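Only one protein chain is missing; all other protein chains are in place.
Letters A, B and C name the chains as they come in the text, with residue numbers starting at 1 for each one.
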Amino acid sequence: MSSYPEIADKVMGLDEAVKRFIRDGSQIAIGGFTVTRNPMAIIYEIIRQRIKDIHLVCHSHGQGLDVLIGAGCVKRLEIAYGGNGRYAPTCIRFKKAVQRSEIEFEDYSNYQMSLRFLAGSLSIPFIPTKSGLGSDLLNYEGFPKEIRGRGKVASKKFSLLQNPFNGEDDKVVLLPALNPDVALVHAQYVGEDGTVRMKGLTFADIEQAKAADIVIVTCEEIVPRSFIRLDPDQNSLPPFFVDAIVRVPYGAHPTACYTFYDYDPKHLNLYKKVAGDDSLFRQYLDEWVYGVSSHEEYIEKIGAAQLMKIKANPVLGYAVGLDRK
Amino acid sequence: MSSYPEIADKVMGLDEAVKRFIRDGSQIAIGGFTVTRNPMAIIYEIIRQRIKDIHLVCHSHGQGLDVLIGAGCVKRLEIAYGGNGRYAPTCIRFKKAVQRSEIEFEDYSNYQMSLRFLAGSLSIPFIPTKSGLGSDLLNYEGFPKEIRGRGKVASKKFSLLQNPFNGEDDKVVLLPALNPDVALVHAQYVGEDGTVRMKGLTFADIEQAKAADIVIVTCEEIVPRSFIRLDPDQNSLPPFFVDAIVRVPYGAHPTACYTFYDYDPKHLNLYKKVAGDDSLFRQYLDEWVYGVSSHEEYIEKIGAAQLMKIKANPVLGYAVGLDRK
Amino acid sequence: MADYTDNEMMAIGAGRFIKDGDIVFAGTGVSMLAATAAKRIYAPKAVIFFETGGIDPVLDEIPMAVADLRVMSGTALNSGLIEAFSIVGHRKLHTIAFLGAAQVDRFGNLNTTVIGDYWKPKTRFSGSGGACDVASFASGVITFMQHEKRRFVEKLDYLTSVGWYKGGESRRHLGLQRGGALAVVTNLCVMRFDENTKEMYLAEYYPGFTVDKIVENTGFPIDVSRAREAEPPSAEELRILREEVDPQRLIL
Partner (left out) sequence: MADYTDNEMMAIGAGRFIKDGDIVFAGTGVSMLAATAAKRIYAPKAVIFFETGGIDPVLDEIPMAVADLRVMSGTALNSGLIEAFSIVGHRKLHTIAFLGAAQVDRFGNLNTTVIGDYWKPKTRFSGSGGACDVASFASGVITFMQHEKRRFVEKLDYLTSVGWYKGGESRRHLGLQRGGALAVVTNLCVMRFDENTKEMYLAEYYPGFTVDKIVENTGFPIDVSRAREAEPPSAEELRILREEVDPQRLIL
């Protein structure tokens, strides 16, 4: 069936990837950062399949986080930042969900969350930092006591330790490693051998993927083995970390994908308008998520004219002169 | 003087780099691994300037380590491995120095040393691992008690901790961070803006450079800013970590430099022959290090015919069909 | 009243703090303007970088988020979050961070998390992001604020990012080895911190604003004895800001 024999057992559609690897209650890490390289296509598919009770682990996320929460898929959230740049200084559905006590949440900082993914990727149980000393991040626990130490919830938010290598009073914060059930990552390229190449900033995507039990990579394009192996210094993940590969051009829309397309100001402004109103937001989901049967159909709704506007200059990486207001 | 105005204050000769940044007793990390990308040219210059009492911190090193020890520059060594592939399963001068109690040494493993550099690069005081549990690495301290906690010597070789996030009896080894005085790295390219690009495997070079107070980069070539900035995903170190840049073609000889040249079997076999004999080794140093006034002169001694033999295929990265016996 | 906006005065006021060789950590909004203006006007050898990992981008167009593709274009290096935060705290670098906040207290501690009760908040904000981290590690932090009484408070609803903590030596006693709040730049003035007590004081008020107005809009007592009028932005500063930094007027 697949045109890529070497990875035939890994290449699949969005629907199969979600069916096979994502369960109600899964702990999920999503790649990207605020308005860039969110794995939107598979997030929409998760919503369409009405996955529930997700435990989302994020550093700074925007569109993907917000639409998942808005659609009611998220029960539990570990987060450093929910925002979408100028389009939503605080993510709108995230804000509502916290204010209405609709989700359990635990606050960390970006570095703390990134270090927790790093620790998970290195198979070490925790990692020290000085970030957070004196902050209320260490005074308030978001999660209720009764869920501590269950499933993928850490037994403690953090632990303080006296640095054993320093005679002085020198405290460090130990952060528990994260090992999500699933990491969702959108990449520019996957080779026919399963090697992943991301271009531009990689955020904590690589640490998230290595920390996870299952890695689903959506990509703009599947490229020949000969190409991806010609300069392996540029590659991001070896094939054996990848469990599912889904080719989805524009799979990060309306967030950006370096060298392919910019974020879509028109769609993000539309989202901003609807997200503040429960009824409008339901209509938005009906129209843009539940109401489309595939990502191709979604892209068709965006329309060729808009795709041309956000098309990135492949050398500079972004859409030069794009009207971003 | 320099033809690179943007980095004029950083570009200098080997002699100046050593004079300005390396002292008797400095703690030094060297880049590369066994037979590859050792910063040999600057190591030879260190020997020529008769720097003493170096505290060398290594993971797996070969030629650079061995010649520095053989020349009597090293007082103290933290090491995982001293070997040179098939040319010296155990580095010969290193072996002699330990057997004759001529140096202080402390054994770690490769991962332990790499993690210690990583911790140093992240400005965290220590890092946990499970590697070493049950091993004599945790039973024997190499360094004498009286130097512990002085200068750059860690107060303890390691510390054991009960994992505070796990109820079970779950011990982890805490390793102290390394922050060397100086890191010496040989790279293929430095941009005219000071950006460093290494090709092929990077070993722990990047962590070592970020962990160090001073970074000296020797390179095969200084390349235009427009080249190094065209695809910054490929770069290894930003300019602000680099304190000195020395252009030294063949600066890693007789070790290899991916896409430029292979290791030099003829020279490594010569070294193997002389290293086992004190008198022959002194003659080797006289001829190849003290007796040459510059790396250009050293390369002239190697000769064009040999350089042609070890020349790498720039696409495959190594010298195809090289007689490596 | 002079012919420049609040954002322009703030960007220039903050940008003037930057010196050649500084490594400047920029967030979104005004901080993006201030960092870019600083590099183009006062400190051409400063390096602008972002928590997302983009180091020294060209910035031909102004980014609207720290993950904007424009922070990845023409950089020295595109790396990741861990690398970026380890740069902020690197002991060999002098790093200055620009942050924004919902609340600030007299010691320059910041809240970007929540107004009201933490679990049942009146208003939830984005959260720390990298703010707590850079506040912990940078050599100095400059914070942008709208100058309102409800934002300059006696007690933060949530302390997201540590400034001078409880004043005096308390920051160092926490175990944070350097850094602290350098300035708070508002739409009315520039506040700085006393060298010993680490309490906020009025350093410069912008032309057209009175010291009284600033005191009125600050929710805790401030020392105004060292206040002087700020230099207004020069024509050249404004030209660069308008024509080179943000010609599309996305933030200005």
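Basically, contacts are C-beta pairs under 8 Å (C-beta built on N, C-alpha and C of every residue); 3 or more make two chains touch, one makes a residue touch a chain.
What you see is a predicted model, and the numbers here were worked out from it, not measured in a lab.
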item	value
Missing chain: touched chains present in the view	A, B
Touching the absent chain when the full complex is considered, from B:43, B:57, B:74 or B:172	B:172
Sole contact to the chain not displayed, among B:17, B:42 or B:206	B:206
Which of B:40, B:98 or B:124 contacts the chain that the document leaves out	B:98
Candidate in contact with the missing chain, chosen from A:93, A:186 or A:210	A:210
Candidates B:39, B:70 or B:83 - the one touching the absent chain	B:83
Residue numbers in chain A that touch the chain omitted from display	121-123, 191, 193-195, 210, 213, 228-229, 232-233, 235-241
Contact set of chain B toward the excluded chain (per top definition)	32-37, 59-60, 62, 79-86, 89-91, 94-95, 98-99, 101, 107-112, 114-115, 118, 130-137, 139-140, 142, 169-172, 200-207, 256, 258, 262-263, 312, 316-318, 320-321, 324-325
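Just so we're on the same page, only the chains that are shown with their structure count from here on.
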item	value
Chain-level touch network, classified as line, ring, star, complete or other	complete
Distance between chain centroids, defined by C-alpha means - chain B, chain C (Å)	40
Multi-partner residues of chain B (each touching 2 or more other chains)	122-123, 233
Where chain C touches two or more other chains at once, by residue number	72, 74, 78, 82, 89, 137
